[in-house]
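Please read through the structure below; I'll follow up with questions.
Just one protein chain is left out here, and the rest sit where they should.
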Amino acid sequence: MSKRAKKFWLIWDRIGILCILLTVMIVFGILDSKIVSPTQLLTALNRAAVSGIAAAGMMFAICAGGFDLSVGSILSLTSCIIAVQLTDGKSTLFAIVMAFLAGGVCGIINGLLITKLKIQTFVATLATQLAFAGVTLVYCNKAIQLTSKVNTQLKFFSTGKLFGILPMPIVLLVIAYVITYLVYNFTSFGTKVRAIGSNESAARTTGIKVDVTLILVFVVTGVSAAIAGVLNTAQVSIGDPSLGEGFELDAITAVVLGGTALSGGKGNVFGTLVGAILVVFVKMGLNILGAGEAYQKLAVAIVLLFALTINGIKLIMEKGDK
Amino acid sequence: MKLRFLFPVKQVRIDQIKKRRVNMKKVTSILLAMMLMLTLVSCGNSSGETTSNTTSDTTNDTKSTGDEGGSANTGNYTIGFSVYDLSNEYFQSMMEGVEAAAEENGVTLITHDQKSSESELVTGATNLINQGVDALIVSPCKPEVMSTIVDLAKESNIPVIILDIGDGGSDKDAIVVSDMYGGGQIAGKYALSLLEADSVTEGEFAIIKCEESAVYAIQRGEGFKSIMEEAGFTLATELVANSDTTEAYNAMQDILTSYPDVKVIFAENDNMALGAASAIDEAGKTGEILVFGFDGNESAVEAILDGTMSGTIAQQPVEIGRLGIELAIQRINGEELEFDNPDTKEIYADVYLIDSTGEANHEFTVE
Amino acid sequence: MAYIELKNITKTFYGVKALDNVSLSIEKGEVHAIVGENGAGKSTIMKILGGMYFADSGEVHIDGNKCSINSVSDALKHGVSVVYQELNLMSELTVAENIYLHSLPQKVGIAVDRAQMNKNAQALLDEMDVKFKATDFIRMLSVSEQQMVEIAKALSHNSEIIVMDEPTAALNDKEVETLYRLIRKLKKENKTVIYISHRLKEIFDLTDRLTILRDGSYVGTYVTKEITQNKMVEYMVGRKIAEYYTTAEHEPGEVILEVKNLCKENVYQDISFTLHKGEILGMAGLMGCFREEIVKTIYGLLQADSGEISLSGKKINPKNPLDAIAHGIGFVTEDRKQAGIFGLMSVRENLTINVLDRISSFFWIKGDEENALLDHYTKKMNMKYNGYYQKINSLSGGNQQKFLLARALASNCEVLIMLEPTRGIDVGAKAEIYSLLEDLAKQGMAIIIVSSELPEIISNCHRTLAIFNGKITGDISKEEMEEAFIMQCATGNKIHLGGEPA
Partner (left out) sequence: MEKKRRFHIEYGDHGILYALIIFWIVLIITNENFRGLAFFQTILTKASLNAICGIGMTFAVISGAFDLSIASQVALNGVVLTLILPKIGIFPSIIVILLLGVLMGTINGLLISKLRIPSFIATLAMQMAYRAVAQLINSSPVVVDNSGFKKMATYKIAGIIPTAFLICIILGIIGTIILRKMKLGRDILAIGNSQEAAIISGINVAKTEIMIYLIVGLFTAASSVMIVSYLGSSNYGMQSGLEFTVISAVVLGGTALIGGKGSIFNTIVAAIFLISIRSAMDSFGVDSYWQRVVEGVILIIAFSITEIRNIINTVLVKRKARKQLSVQKVSK
């Protein structure tokens, strides 16, 4: 591979997904300028906050070489917990703390199954997905409307404006990604996660406490799903046991679009964020254009395949290089 | 993809251990089965009890009611009920109605939850038929599957009563339906009356739809549309939100962008209406845009009281459930049923409006 | 009492005793060698000391205290750090991150102090006199550089006890010298070094005392200066050996494989050599000198940029192994576990995997022919297994290696390429493989052996190519083969191209 090509791929790894997003934006902008109006872009960011925050957690799991398919169920569970606690008259803070605790506990369960019972992450979290969904229904079997009386404080997370201008979901999204970026790049935890994803047995040999780190990874995923749950609940003002169905695939799609390798070891924080926005944006644009659900699905599939095909071309070129 | 998952299974084994392993395997499989049984039995007790109690209690009751008409020998009847999805509030209410009626009539009830899966529906219904139920009540998650089930039931001469959703063109004994189209019309009329109070006579409205495959739900939207268009309002857009709250929330935001002048939103079920209402609330347009739902769930009524929704069309799942049991008993006894529409064997369950006060309002009716 | 005492260590792997009641003691401040043949248990005992394995029974005492070492962290806590034989590096991390992965320097409680880490790592690397930087990614380094990172990693812990398991296998002369210097410095600092190596020269150069293990049992501990090389080898092998095992003289047949001016950018340049029927050709070189890449090109696993390969006078251009097999080239990999055996499949399936077309009719694999093939090679090579359906990963390394050899032979090859033919297999199987190779050569098979063990090449090959940095630097005939001489060629200090038989 020539130096130029190498440079191209290096740049592509960093901002390729951003290019795709910009292209999509331009195309939509030509079709209907409303879609790229500032307010609508803000709406897109607002909306991307939910899947984006969960994707940030998911990125750690994928970077460590695993998956977490149970985030959807965790999101439902936290949504129900918040609704039940709030309608019981508990304070918003208490409800949110409970939700985070639940997310953390679910993460610990996942982590223990994976490290102690050595179940592969895919099937372990597939089973817990079922189990957590069941637990949610046992705990709370119907949607609970959060009336404005109990919801004022919670609503702050979805409509509140920090310092009067910054919409909260976007603030949360940015904070989440700044933290993720710092944790991923500048803490021993982030380094260890990359090390485990890169070569697990070597990580063990080096003396990293792999099990502890992995459990932590799933706690991070669980808690980030819980944050997403709080935000989503605030947005729709409803505690619903089926709120998170299919949510895990959204999060994974965002991470993969962002350029994080499924084989582990290599994450892309910025890309994940852009990936989450891209998925939301494509769906939103088509919604505004009035294209049906089928076309939205097709569009997301095509974007996904396109991004990964380019990645595939890179792999093929690199292989030819060897 | 090379799925080198986190922990590859240990690979090296030696023959000596293998012999022990084989035994271990047997032991563990036995353990697994035992554990399974324990969980089943322990979980089963809680809900199993109610059924057995009702049987023994009610045999006496029914004897005392004696020969008065249909419910003569109901004590020996077993009725199977397969329900759409118990994680849905609406069907929980329907289940309540079925259970209550079964208890009153002294019928043994066997229930089954389809969990929104069509093959689960066929399997569950077949199992119910195999258990020798005297009648089968189904509220199908996918109505088109019903003809298969009705055929099966007919082979064993079991009457089939369908509750709500739709019959999928099957040769059922009866179907209890809410008038979906009419319900939509009621919502339309109420919307018009509210708009008139604000002296709005023209403008745009939008519909948020369930899955395209949900034929019954589409009727609701069609009914609403017919009234609104008649009154001179224009349909801005119809978006599919797959009965999902979050998707409806997103769709509503998009509607607000592309059609800022929209006056009325009709969501084909309450969950979606709640999502839409929340989006409108966040946009600060509560009151400016009217939101109507369908189903009459508790959560929707609360939202109406809260002011974010303007009304919903209530179905009567409990009543539908009750009616289901009663019709089933009549069919077992060989009685002819009275249909509201004999051609399609339909029996209508009333739908009514819950207006902006959160109370039932019977002023508006289907013509 | 000695500084380190290992008492009655026993370790069993799936019913096979790797260590049987081994005790040894090591004094503070000495460089102590552990020697023994492959499979003697050297690495195992060091892995127990390093916390990678648990002993089934036995005790470890360090500085008079009984230690229970249950993990790598425990070992580090007790002041033991280990350079393992296998590279344990994370390719997606930088050199500095790899070095300090276990105890990342922190600031403000949680954040990694990158600047500090890079500075420390760079200081360590400067001392080691290496070319790469602390901020380079591991995937950009060569194998020998990675090995230096491993050594740096072990030194970074500042441990009292440092175990080195075959640290020089991948190093060139200069790097080995650096290592010598480092070890002497450690000794001066009164640290204890445990040194495991195949290269007897290093043992005699560096160590104060040595302990000999044989087949998982303790043989004895000797002062290095007081023992001769022959004596040591005798103890290691357990019997008297008069001379190295050598293959018989042979008359080379006609040329079968000819490689001309093979080039691949950044890998190898201008590779030309010939291989005759009935000849065993050795390829010697340091790890990372690209000798594997040359033979992999012949086998179609890699593509050359230019140059040609001809087989029996016909030019060939193997695009993939399938082509190569069709042309009659056989290949046995060095990475038996990962790229050789199909661990979860039966011995029979492993043997017949690349001749399935030949033994099936109408897509149906004929079981009889499979069994016949298996029986045939079992008789020829004396593999030991338990029925046709035994999974191959429950066999010993030697038996697995025989199966790989049989697999290559089953495809009726004329040229056989073998990488590290005896890596990780026991003495008995080693001898069997050597005599098998000799028999094959007698029957006219042309064989290329790529090996890191010079004695193996010297005793088996009729001719040796020394490779340095992707170039042939030596073509050495049987008479001239000598360890020191080959090493000089393989480290680029001498060029000698005179081995071509007439």
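By letter and in written order, the chains are A, B and C; residue numbering begins at 1 in each of them.
Note that a residue touches a chain if its C-beta (ideal position, glycine included) is under 8 Å from a C-beta of that chain, and two chains touch if they have at least 3 such contacts.
None of these values were measured; they are calculated from a predicted model.
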Neighbouring displayed chains - absent chain, whole complex: A, B, C
Contacting the left-out chain in the complete assembly, out of B:Val145, B:Ala191 or B:Met252: B:Val145
Which of B:Asn76, B:Ser193, B:Ser213 or B:Thr234 contacts the chain that the document leaves out: B:Ser213
Residue, one of A:Ile81, A:Ala99, A:Ala124 or A:Val217, that touches the chain absent here: A:Ala124
Residue touching the undisplayed chain, where the options are C:Ala123, C:Met140, C:Val223 or C:Ile365: C:Ile365
Subunit B, residues in touch with the chain not shown (by the definition above): 1-5, 8-10, 17, 20-22, 24-26, 28-30, 32-37, 39-41, 43-44, 46-48, 51, 86-87, 110-113, 115, 117-120, 122-124, 126-127, 130-131, 142-145, 147-148, 151-152, 168-170, 211-213, 215
Chain not shown, touching residues in subunit A: 113, 117-120, 122-124, 126-135, 137-138, 141, 249, 252-253, 256, 262-263, 292-298, 300-302, 304-305, 308-309, 311-313, 315-316
Touching residues (missing chain, whole complex) on subunit C: 10, 12, 56-57, 299, 301, 320-322, 324-325, 331, 333, 335, 338-346, 349, 352-354, 356-357, 360, 363-365, 387-391, 407, 411
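Quick note on the criterion: only the chains that are shown with their structure count from here on.
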Chain nearest the overall Cα centroid: A
Pair joined by more contacting C-beta pairs (A-B or A-C): A-B
Chain located farthest away, centre of subunit C as origin (C-alpha): B
Centre distance in Å when subunit A and subunit B are each reduced to the mean of their C-alpha atoms: 31
Footprint of subunit B on subunit A - complex, ascending: 32, 34-35, 37, 39-40, 43, 47, 50, 64-66, 114-115, 118, 120-122, 137, 141-145, 147-149, 155, 158-159, 200, 214, 232, 235-238, 240-243, 245, 262-264, 283-284, 287-288, 290, 292-293
Residues of subunit B defined as touching subunit A within the complex: 1-7, 9, 86-89, 92, 212, 237, 239-240, 242, 244-246, 249-251, 253-254, 257-258, 271, 274-275, 277-279, 281-282, 297-300, 302-303, 305-308
In the complex, subunit C residues that touch subunit A: 51-52, 71-73, 75-76, 84, 86-93, 97-98, 101-102, 104, 106, 110-112, 114, 153, 302
